[in-house]
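What you see is the complex with one protein chain gone and the rest in place.
After this line comes subunit A, so read on.
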Amino acid sequence: MSTRSLSKGCFVFKPSPKKRKVSRTTAYYFREGSSDLEDSELRFATCQSLQKQVKSETEQIEEELNEQLFDNLVSFLRRSHSAFQEKKTEWTCRTKSREIPTAALVLGVNVTDHDFTFRSLSEVLQNNVTPYIALLEAKDCPGIKNLMQKLLGQLMNCCIDVDSSEEEDYEHVSRSRVRCSMTTLINWYESATKRTDSETPGKKRTSSRHWQSPPVVVIFKDMESFTTKVLQDFVVISSQHIGEFPLVLIFGIATSPMIIHSLLPHSVSSLLCIELFQSLSCKDHLSTIIDKILLTTQFPLKLSEKVLQVLINIFLYHDFSVQNFIKGFQLCIVEHFHSNPLSVLCCQLEEAKRRVNSLSHNQCENVRRLPSFRRYVESQVSEKQIALLTVDSSLKEAVQKLLEDLNVYHENYFPILRCLHVFTSSLPKYPLGKQIRELHCACLENRVWETEEYESSLQLARMLNKSDLVTMLQKCVEILVSSPGREFDEIVEKLKEFLTQFQKLEEAYQERDESISPQKELQKKTNLYHLQKTLLELKESRRSKKLTKFEMLRFEVVDYIDSLVRHYLVPADHKTLHEIVYFNTASVLREHLNAAPRIALHTALNNPYSYLKSEVL
C-alpha cells in the first residue's frame, strides 16, 4: 500500500493479526544495530540495569531536594486548614473572610523540570493532606468553563478512586453531563466529606492519612500562561464560596512572584492570601546531581571531559533543565554500551573480573586494539609483550589487574578532587572554578598541575590565613575519612599531624626562630668574591628567613596537597583501559541533543563536498 494519495494525508497500517508476530524486543534492535555482535545481550542487560539505577538515584535525589519545600507547603496547608476548622465551629464569622489561602511556588525558569516537581508534590499531598487535588494546566483551560470542567473532573475522579474499593460504580457520571458550577462543587464536597466522616469508624485509613474535612487543593501548574480573565474569574467566583468549603490554591511560577500582581488587578489579588515558597535553584540541583552521580564510584560509567562539557553547556546556555541533563546522561549510557563492544566490562569490579574470564578471542583482540592498552604493552618487557599480544589467558590476567588499578584510581580520585575543591573554592577569583564540576573538567582535560590556573591557585593558597587553612584541613580530613579509599589512612594521619602542628604553633606563638646572625659571618670575609657570594646568599636567605614558622608550615601543607594532586589526579585518559569506562564521543552527543539544522543546510548548500565525496565538487 502506498502512502501517496490525492485525497488522504494519513495512512494507518495494521498488520493482519495472523501475521502479527510478537513484537521484537528492544534487545533485538540493540543487537541488530550494534557495531559488534560480541556480548550484545550482556551489554544490553548491563545498560538497562545501569539506566534503571541512574533513574532511581536521580529520583531519590530530587525527592530529597524537594523535601524541605514540600514540608513547608504541607505545614502551610495545615495552617490554612485549621483556620477553616475554627470557622466551621463559629458559623457566624464564616462568611466574613473571603480571602483564599494561596501558595505561590517560585520554581525557576527550567519549565521542563516542573512536571516532576508537581507530580511528586501531588503525591505528597495525596499521602499526607488531602485526596482532593486538581492539577490544572493553561493549555487545558482556555476559558473559565473548561477550567471548571477540568477541575470537577479531576476532583470527582479522585474521589471515586479513593472509594472505589467498596463502591464499584457509584455515581460514575460522565462529567460532561454534570453542570459545572461552584454549587455542584460544593455539593459534591459536602457529600464527599460526609461520606468519609460516616466511614471513619470503619476505615481507619482515611482518618489517619487525611484530616477531617480535608482542603481542596487546586494547583495551577504554569500560572504565567493562564489568561488573565480566566484566573480572575476563577479567583472571584471561588472567593464567593470560600466560606463553604476549604479551598487552597497553589500557583506554579517560573519567573518572579511579581507576576501575580501584573496578572491580577489589585481588586482580585486582594482576595488572595499569598504566601511565598521558593524551590531550590536549578544550578544547585545540577551540582547535587553531578556530585551524587558523576563524582562517585557507584556508577561504573564515567563521562570524559568533552562530553561533560557538552552536557553542562546545554544546561547553562540552553535550558537550565536538570531533566534534560539526565536525559543526556542516559543517552551517553546507551551510546556507550551500544557502540563499544568492550563496554561489557563496564560494571562493578567483581562482576567485571568475572566477565573478563569469559571474554571471547575477538573481544581479546578488541582489547589489544585499544590505544591505551597498546601504550601499556609497549612499556612492558618484550617477553611480557609477546605474552600479552598472543596468549589470551595472560591478557585476561593483565586486564583484570588493570581494571582493578582503574577502580583504585577512581576510588582515590574523587576524594582527592573534593579535597582540592575545598581549597580552590575559597580562593579569591576562583582560578580553578567555583564549582567542583569545573575542577573535575580541568582535571580530566590534562594534567591539572601543568596549567597556569593551578599555579596561580597554589600561589593564592600559600597566602591563606591560618583559620581558613585549619578549617580546610579539617574538611579534607572529614572527606577522606568518609571515603572508602584504602590508601587514605596515611594521608589522614599526615593531615592530622598538620593540624596538631598548627595547634602547637598557637601555643608557641611568641617563640621565634633564632638563627645565627649572618652579620657576624660577614665581618670575617674580606675577599671580594666571598663577600659577593655571601651577600647573594644573604639576599636569598633574607627572603626565606622572613618566614615564620606558620608560613613554613603553610608552605608544607600546600606542597603536600600539591603532591597529592600530582599523584592522584592524573587525567583519566592516561590510564590504561580508560576506554572501557569513559564515554568520550562528545560529537555524537552534540549532534543528537544540540543539533544545528541551519548549519547543516548551510554546509549542504555551500560545501556539498562534505557530504558527497565526489572529486568534481
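Keep this in mind: a residue touches a chain if its C-beta (ideal position, glycine included) is under 8 Å from a C-beta of that chain, and two chains touch if they have at least 3 such contacts; residues count from 1.
In the analysis below, contacts and distances are computed from a predicted model.
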In UniProt, out of "V-type proton ATPase subunit", "AP-3 complex subunit beta", "Checkpoint protein" or "Origin recognition complex subunit 2", the chain dropped from the view is recorded as "Origin recognition complex subunit 2"
Of A:508, A:528 or A:605, the residue that touches the missing chain is A:605
Cross-chain touch to the chain not pictured, restricted to A:306, A:336, A:418 or A:554, is A:306
Residue list for subunit A contacting the dropped chain reads 3-4, 8-15, 19-21, 23-24, 26, 29-30, 32-33, 110-112, 139-140, 176, 306, 309, 313, 317, 319, 321, 323-324, 327, 330-331, 334, 338, 586-588, 590-605, 608, 610-614, 616-617
